[in-house]
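Rather than the whole complex, this shows some of its chains in their spots.
In order of appearance the chains are A and B, and numbering begins at 1 in each one.
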Amino acid sequence: MKKFINDPQAFVPEMLQGLALANPDTLTYVPEFNLILRADAPHHDRVSIIQGSGSGHEPAHVMLVGDGMLDGACPGDVFAAPPTEYVLEAARRLASDKGVLLLVNNYTGDKMAFEMAEELADAEGIKVRTLFINDDVAVEDSLYTIGRRGVAGNFFVIKAVGAAAAAGADLDEIVRIGEKVNAATRTMGVALTACTPPAKGTPLFDIGDDEMEVGVGIHGEPGRRRTTMTSANEIVDELLEAIIPDLPFSSGDDVALMVNGLGGTPISELYLLYGIAHARLAEKGISIGRNYVGSYCTALDMVGTSVTLVKLDDEIRSLLEAPAHIPVRIF
Amino acid sequence: MNDSGSTTGTTRLENTVKTIATTCVANEQYFCDLDSVVGDGDFGYSLARGFEKVLEDWDSYDRSDLSTFLQGVATTMSSRIGGTSGPIWGTAFLRAAIAIKSKQSLEGADVVSMLDAAIAGIKKRGGAEVGDKTLLDALVPLTDEIRDGVAENAEPRAMAERAAKVARESAEATSALTARRGRASYTGDRSIGSPDPGAIAMAVLAEHIVDSWA
């Protein structure tokens, strides 16, 4: 296993410790419950925004805690939803007079933990709502599954509700905005390699030297199909052909376009993919109002990418434009 | 399983919980490997971390009655286990605890009530039914086997052995199913051909409980 770790079981706490040491003025780390909280939260004139999920998706979500984004994050172990109690404790510590919004990517484990936490928080008198994010078009909805997965598009939901909360919007309004952005967002990914969870120590699945997994999940879950690797052009086409008709996006639309790295893909390749996606959308008459190129939501060290489109209107655009300050930064 | 005295009842329940805990800790790698086939490889890890804590806290649980003891275990588990397994196993233990509220001893029928309550809790929590390729596919037939045994007043040890055999067969049979719940459900038909990790865990636990019965 080619990783910088000490002890696989200490991977998450040691990462959180490093994050806290790098941001002593703005973040508080609560080791007993794996919490990363804004040092100055709760603000009683703002709704508090919390997201939890398994770890391994960094910068999501612990490195997205900051002014204009999340007030707190409650990660679980790698790829495992946090225990209910961690979510509840985050809600307790960030309970503001205006309420708490729990953001959850739509996975069985997360859904259960957050629903239980919401019930318990509510019973304790905390004003709390839960919002599920499910932007992944790869896996179709069905009677049997709990629905689509939440992947990289959740960055946009966080950004928008974070901006609305910073502007003083109330909980109902923030839930409306979050649902609206989630409904306007579509993502699909592709993996060229598997990822290696520290505790497992070996790649999560076998994949041939010339194979790729189209529609992969951010936990290495299989996607739509395993196929022979093709060119960057063909990969972008396949992703866009799944995403565009799904909303649908159409000529005349203004969109935010994100090309996200899954952890092991360098930014050079992401920009190469961005150029292709940009050109394809332009051909279809879709204009790109904002763009995002980098690793926003990863699957540990997986070599892969995902493409996200968000249909913009004036409201969403201005929420995405609003300033925000988070640990992941350049300067 | 026909304990009349409270001490024996307590001991048997405690021993069973301890067997579950030590078996899950001992099978961490195996359970992770099962979950790597179409899941995310952390099933064993999640259980092991939770049950390690149960064993660590073992002596400190309130033992006023059986239900209270079991509730303590349930609380450790739901606060310590993440993923799907935290809510599922935490709920199962909690419901089982509630099913024997204020009991000082356990009859065979109480065991059936506990298992039924656990199953109902798991179904409510995760929305799964038998056939969805989850641990229910082993736990439900196991429970039915015990229900029949108790109704027939069967000898406990033999009944437990039959239940373990049923759990094993049912768990292996999940290989033929398509996962409809949990992470594996995203893989669609690719989940066919490998058994459900949770169901196999049920079989392994049942077998170890029988072994520890001696």
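One rule holds for everything that comes next: a contact is a pair of C-beta atoms (placed from the backbone, for glycine too) under 8 Å apart; a residue touches a chain by one contact, two chains touch by 3 or more.
Worth saying up front: this structure is predicted, and the values here are computed from it rather than measured.
Only one copy of each distinct protein chain is displayed here, while the full complex in this structure file has the stoichiometry A x2, B x2.
What we mean here is this: only the chains that are shown with their structure count from here on.
In whole angstrom, the spacing between the mean C-alpha positions of chain A and chain B is 33. Chain B meets chain A in the complex at residues 32, 36, 38-42, 45-46, 49, 78-88, 90, 125-127, 132, 180-183, 185-187, 190.
Chain contact summary for the complex, chain A toward chain B: residues 9, 54, 76-86, 107-109, 112-113, 116, 139, 144-146, 149, 197, 199-200, 204-205, 217, 219-223.
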